[in-house]
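After this line comes chain A, so read on.
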Amino acid sequence: MTDALQAATLVLAAAGGLAVVITRDVVRQALMMSLFGLLLAILFFAFQAPDVALSEIAVGTIVIPVLLLFTIAKVRNQEKER
Partner candidate 1 sequence: MLHSLAPLPFALPLMMAALLMGLSRFVPRWLTDAIALVTGALVTVVCVILLMGSANQPIVYWFGGWTPHQGVALGVAFVVGPLGAGLASLAALLVTAALLFSVKYFEAVGAVYHVLMLSFLGAMCGFSLTGDLFDLFVFFELMSAVAFALTAYRTEEKGPLQGALNFAIINTVGAYLVLCGIALVYARTGALNFAQIGRALSAGPSDGLVTMAFVLIACGFLIKAAIVPFHFWLADAHAMAPTPVCVLFSGVMVELGVYGVARVYWTMFAGTFGPHMVAIRGILIGFGAATAILGAIFCVSEEHIKRLLAFSTISHVGVLITGLGLLTPLGLAGAAVYVLGHGLVKASLFLGAGILLNQFQTASETELFGRGRHLVVLGGMFLVGGLALAGLPPFGTALGKGMIEAAASKAGDAWLSAVIIVASALTGGAVLRVAGRVFLGLGQPEGQPDQAGADDEAEQPESARQLRTPMVMLLPALVLLAGALASGLVPNIAMRTEQAAGAFINQRGYSQVVLNGAARLASNGPLIPTGPDLSEVAGGLGSTTAAVLVGLLAIYRRQLPAAVCRAASRHLEPPLQRLRGLQSGDVRDYAAWLTFGVATMGLAFAFAVH
Partner candidate 2 sequence: MSLLPWFVVVWLFAVGLYGIVTSRDLIHQVICLTVIQSSTYVLLLAIGYRRGAAAPVFATLPSSSSAVDPVVQALALTDIVVEATVLALLLALTVQAGKRFGTIDPQQLHALRG
C-alpha cells in the first residue's frame, strides 16, 4: 500500500515537474506550481515526513504562489503600459 502510494506520487511528481517547466504562460505556471507543491506534500507524507509536508503546504501552496501572483500582476501591467 505504502509502496504503491510512493510509486504513484513519485511518478506524478516527475510528470508535475515537467508540466511546470513546459507551461510557458506564467499565470498557469504559478497554478501548476501550487499543484506541484501539493503533490510534493503528499509525497512527503508517504515518506513519513509530516513536518516537511506541513511546510511544503504552507510555503509551496500559499506563500510562493501569492508572491508569484503579485509579481506577475506587477510585471504584466508594466508591459501593458509600454
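Here is the rule we use: contacts are C-beta pairs under 8 Å (C-beta built on N, C-alpha and C of every residue); 3 or more make two chains touch, one makes a residue touch a chain; residues count from 1.
Keep in mind how these were chosen: all candidates are chains of the complex that A comes from, given by their letters.
Only a predicted model underlies this, so the values are computations on that prediction, with no experimental measurement involved.
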{"item": "Touching candidate for chain A, same complex, options 1 or 2", "value": "2"}
{"item": "Of all residues in chain A, those that touch candidate 2 in their complex", "value": "3, 6-7, 10-11, 13-14, 17-18, 20-22, 24, 26, 29-30, 33, 36, 40, 43-44, 47-52, 55-56, 59-60, 63-64, 67-68, 71-72, 74-75, 78-79, 82"}
